[in-house]
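Below is the structure I would like to discuss, written out as structure tokens.
The complex appears here without one of its protein chains, the remainder shown in place.
Order of writing sets the labels: A and B. Residues in every chain begin at 1.
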Amino acid sequence: MNILNATFHLISSGDATLWSIVYLSLRISLSATIIAAFFAIPIGAALAMGRFTGRKIIIMFSSSLMALPPVVVGLAIYLLLSRSGPLGEYGLLFTPTAMIIAQSVLIFPIILALTTESVSPLEKHYRRLLNSVDASRWFRLKILIIDARFSIFTAVLAGFGRAIAEVGAVIIVGGNIAGSTRVMTTTIALETSKGNLELALALGIILVMLAIGVNSVMHVLKSLGQKYHKELR
Amino acid sequence: MQLKFNSVSFCQNGDTLLGPIDFELKIRRITNVLGYNGAGKSLFLEMCHAMINPTSGCVYWNDNQARDTKYTRGFIFQHRVTLYRSVKKNIALPMQTAGWNSKLIADRLEELLSMAGLESKSEEPASTLSGGEVQRMALVRALATYPKMVIMDEPTSSLDPSATTEFENLISKNANSGIKFLWATHNIKQAKRFADDIIFIADGKVSEISKAKKFFNNPSSIKANSYIKGL
Partner (left out) sequence: MKIIALLLFILASSVNAENREIILSSTTSTQNSGLYDYILPMFTKDTGIEVKVVAVGTGQAIRIAQNGDADALLVHHRPSEDLFMKNGFGIMRFDVMYNDFVLIGPKSVKTKFEKLSDFFVKAKSTSLFPFISRGDDSGTHKKELELWNFFTNGKPNGKWYNEIGSGMGAALNMASATNSFTLSDRGTWLSFNNKGNLEIKWAGDTIMQNPYGLILVNPNKFAHIKSKFAKQFANWMVSSKGQKAIGEYKVDGKQLFCPNADKTNINSLLVCPAN
């Protein structure tokens, strides 16, 4: 009961720090999702379409990436962005941009694999017809992505869920700096380490509510879209 | 339209599924392709349309390679083969792959929908059409970009008699306007009504090519004879 009280208190207090942390979490994870999806969707659909140069390399790279713990990914990106690293001159370390980059890398393979899975059955279904009308590879890619869009959408949502729950990578590349790179998950980690367990749990509940909220909005949009385009169920 | 098979064969896993085939035929109006199930009719038709490439030899239409001239032909499948989209968007497919602009597409769509008698269903999902409606849609889709040749793989096999008749009427109309048809069927009566020429396929080879009258009255092989008699 203590925890529920703490949660209610937190939300109703309208604490500015809390809301800026919530806003930053959403901004970073949504940005990362958009960026990862931008690359993962076409590549994932292309993977479902069959052989092309580099296909095996992409699959290998993506599966290995998924097997890495987020901390390791964060570390690798830290070394890249560090001032003594190759991309140091851009001064990206310990900024939200670094966190967006880290999360994009992390969720890219998830969206990629799920997109390929969504597009594969459709590709099989459409193959002969597209063969008979001499459709170019590019045309096939477009039509597959468009017609599989509702399953692909679910893949993107899965990516978002992974991003918003992530802590290992963002804490390394972001530095958990108060007021600029502190997000929900890193705050929970911090408060736990300070022994403020009720506060940490309350924040956790808010995080879950946040995730549910975003998911709900997305599902409403999806069913609106499906109602309008009744061809795709 | 002149169809030529030049030493064509198709092998898979060490088995020769089709061929070797060598022939030249002028499609006068409607040529029916006959043969028992498994003889290789579908494979033959898909090779005519370069949907499958022969493992050796080449297929030519009017001395051009089949695979370079796909856009000059339409193709119709036996079973429902549609996009998960509206009737309109299904029919528009060949025009989109050909790069037509939206005004051209819209105008042509009006004609095609009316030809198929599907104006009222243009926005409906293609999946809600009946069997007969789907095949009529497939036909006008195949005709969308003004091909000279339409290849059909048993389009009426799964249709009831009245749908079959509707479909056949559409064929007649278009054949009369100058469209040529290369049409696989296992409906002997249908072939007798429509064919100018017959290609008979047996055991993966072109067993016989003759004018229809000659084929039905005096087939060259025992197999063809049994086939015509429905045995």
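Note that in this section contacts are C-beta pairs under 8 Å (C-beta built on N, C-alpha and C of every residue); 3 or more make two chains touch, one makes a residue touch a chain.
Because the structure is predicted, anything quoted here is derived from the model rather than measured.
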| item | value |
| --- | --- |
| Neighbouring shown chains of the undisplayed chain, as defined at the top | A |
| Touching the absent chain when the full complex is considered, from A:N131, A:T154 or A:T192 | A:T192 |
| Sole contact to the chain not displayed, among A:I3, A:L18 or A:I35 | A:I35 |
| Residue among A:S25, A:S62 or A:T97 touching the omitted chain | A:T97 |
| Contact footprint on subunit A, counting only the chain that is left out | 31, 34-35, 38, 82-85, 88-97, 100, 175-180, 190, 192-197 |
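The definition used in the following text is that only the chains that are shown with their structure count from here on.
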| item | value |
| --- | --- |
| Centroid spacing, where centroids are CA-atom means, of subunit A and subunit B in whole angstrom | 47 |
| Complex interface listing, subunit A residues touching subunit B | 122, 126, 128-129, 131-136, 139, 143, 147, 230-232 |
| Complex contact set, residues of subunit B against subunit A | 49, 51, 70-71, 74-75, 77, 81-86, 89, 93-94, 96-97, 125-127 |
